[in-house]
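Here the complex is missing a single protein chain, while all its other protein chains stay put.
Note that the chains are named A and B in the order they appear, and that numbering of residues resets to 1 at the start of each chain.
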Amino acid sequence: MATIETSEVRKTRAPARKSTGYGPVGNTRLLAYGLLTPAVLCVAFLLAYPLYLVFQLAFNDGAGMNFMNRPIAWGIENFRVVLGDNRTWAALVNTAVYTSGSIIPSFLFGLGLALLLNRSFPARRWFRSLILLPWAVPGVIVSIVFLWMFDTSFGVVNAMLRNVGLIEDEIRWYTSRDMAMFSVIMPTIWKGFPFFTLTLLAALQSIPASLYEAAEIDGASKVQKFFHVTWPGIRGAAVLVTILQTLWVFREFDIIFATTGGGPVGATETIGLLVYNEAFDYFRIGTASAAGVLMLALAIGIILLALKPLKKEYF
Amino acid sequence: MEQRHGVGTLIIVALITVVVIFPIYWMIVTSILPTSTVLSRNPPLFPPLDQLSIKAYSDVLALKPVFTWMFNSIVIAAGSIAISLTVSVMAGYSLSRFKTRAQQAAGVTLLVSKMLPSTLIVIPFFVMFSSFKMINSPIALMLANASVGVPFATWMMKGFFDSIPRELEEAAMVDGCTPFTALLRIILPLARPGVSAAAIYLAIVTWSDLVFARTLMQDSTKWTLPVGLSSFVGEYQVEWANLMAAGAISLIPVVILFIILEPFLVSGLTQGGVKE
Partner (left out) sequence: MKRMLKALGLGVALATMAAVPGMSQTVLDFPSWQTEDKSFQPWWQAVIAEFEKQHPDVKVQMSMVPFADYIKQMTVRFASNNPPDIVHLPSRNFAAFASNDWLISLDEKLAGTDIPANWSPLQGNMKWNDTTQGVLLMGYGNVLFYNQDLLDKAGVTLPTTPDELVAAAEKITDKNAGIFGFGGVTTEHPNVGTEIASWVMGQGLNLFKDGAYNFTDPAVVEAVDKYRRAIKQAPPGSATAQLNQLFADGKIAFVIGGPWHWVSAKGADGKWVPHARMGAVPFSVTTGGVSNGLHIAAATPPEKQELAWEFIKLATQPEFMEKYTASTYSPAARVGALSEAAIAADPVLKFVADAAAVAVDTYPTLPAVQAKYNEYANLLTQAGIRLQTTDDPTATVLAELQAELEKRVPLK
């Protein structure tokens, strides 16, 4: 009953095991849970109440900001309002555009860069540090710097584009409906790609050189080597990092809030921004929470979709 | 032949670096030029040397307690790294070495915890910490940051422990170690690169946090750098040079940390971490 299933993760690395656990079974189990408890407590303590409150407010009809002092009126009115509002659907589309528009280029750029940085060239260590630096820049600074560089009248980007003759009129990066989405995606990619590069680079470096040598002996082309040696070697890392970054971008709030606030005219209002605006601009915490629950459901959906490849790689 | 290959890569990488680093470069250029030069239709891409001035820096340091914020940020980062590392090393080891159903559930919980929109967490957090009388308490902020950092750090550590053969502990236990002392004496020293990598990850997450610090630290002497920086954009004025100077100052610790520890980050992830 109380047997501990030992990890089957290390298919190749670990040689055959002789025992299935350490010492007395009960003791081991205690250790297993004992070690895990602080993490679960840490997360649960900080998660349980917020989750409870969000759900309570989402199912609390007409909940306003004064919810602490008003009785709860259970119902699904908030969801009816949220799902019946065009704004919600527009925000969902924006979220999809923003997330995929940030993740796909970050992944491609991150991967390309990882392949480059995996080669040997002079001063590699320094370039690697420099090129990964954007990851370490706090979101506040990222937004401020991009707002400044892309300022319509005095920004350096418009000046450069004008000087090389690409544009005549200024581009209103953050204030026109056509450009705003592109303009909030740029800093998101900038801050996001290094994490791809970093994890993929680590994965690349763990591919044994012997595999490439073997492929060369078999007369494999560069493309073949990528698809038969490199990609299988980094696939696991690629899946995990993509999921993590997708979740990050999906919830990302700081960059959009500080640059466009969801505008102009809702052009960059993602679900995260909608939640914020409903709660703090319009004081409708009930509908905000309902939208938050919706967001949570979507995130769980993303994870469920990803669970299969994730399991294949990690469990 | 080999050398030429290296130079070709170097040129491509250098070009990409120039583009990638440009925002940081522009931040620094803006901070060392007078506003009249910067607020122009054709700002100079390379700062004219005769106009350089550190006035923005002296202004910022005179007007705003940037070093206090930096100190606060460092204390908060150190504290939450200490908490999260301890917690996630233990949890990662547990997830790596023992497999039970409850633990899988715990793994999923850790992942789900990353999904609640931070804007919605703010009110419950404030309710919680104010009922514990922990508003303005650095401990509260460390805990909040830990809750964000622990899930992924745990994943990182699990992957890393997976790559350390368990025969090592078994051997140690034959020699009389308990499982716990085996973890402390044998496994942890081996896991150093992984721990360093996790520490950098946690440092960056904490250093960037605005939402929690903004909400929990009401007293401006307890602000962290991001909170302080966001206070520069005032109701009536924005002074780009000062803002950029403050931004540049706030990047210094991160840059130092990054340049020193970056090799650990890659090697830490390489030996274990996120890979098959």
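Methods note: contacts are C-beta pairs under 8 Å (C-beta built on N, C-alpha and C of every residue); 3 or more make two chains touch, one makes a residue touch a chain.
Because the structure is a prediction, the values reported are computed rather than measured.
Trainee: Of the listed residues A:R128, A:R172 or A:K191, which contacts the missing chain in the full complex?
Mentor: Of all options in A:R128, A:R172 or A:K191, contact with the hidden chain holds for A:R172.
Trainee: Identify the residue among B:L61, B:A82 or B:M173 that touches the chain left out of the display.
Mentor: B:A82
Trainee: With the missing chain put back, which residues of subunit B would touch it? List them for me.
Mentor: Missing-chain contacts on subunit B: residues 35-36, 39-41, 59, 74-76, 78-79, 81-83, 122-123, 126-127, 130, 134-139, 142, 189, 192, 195, 199, 214-215, 218-220, 222, 230-231, 233-240.
Trainee: What does the interface between subunit A and the hidden chain look like in terms of residue numbers?
Mentor: Given the touch definition above, subunit A has residues 64-69, 151-154, 170, 172-177, 260-261, 263-266, 279-283, 285 touching the missing chain.
One rule holds for everything that comes next: only the chains that are shown with their structure count from here on.
Trainee: Flag every residue of subunit B that touches subunit A in the complex, lowest number first.
Mentor: Residues 5-7, 9-10, 12-14, 16-17, 20-24, 26-27, 30, 38-43, 45, 83, 86-88, 90-91, 93-100, 102-104, 106, 108-121, 123-125, 127-128, 143-144, 146-147, 150-152, 154-155, 162-163, 165-167, 169-170, 173, 179-180, 204, 207-208, 210-211, 225-226, 229-230, 233, 240, 243-244, 247, 250-251, 254-255, 257-259, 262-263, 265-271, 273-276.
Trainee: Give the list of subunit A residues in touch with subunit B in this complex.
Mentor: 4-10, 13-15, 17-19, 22-23, 27-29, 31-36, 38-40, 42-47, 49-51, 53-54, 68, 113, 116-117, 119-123, 125, 127-142, 144-146, 148-149, 153-154, 156, 159-160, 163, 190, 198-199, 201-203, 205-206, 233-237, 240-241, 244, 247-248, 250-251, 253-254, 258, 271-272, 275-276, 279-280, 285, 288-289, 292, 295-296, 299-300, 303, 313, 315
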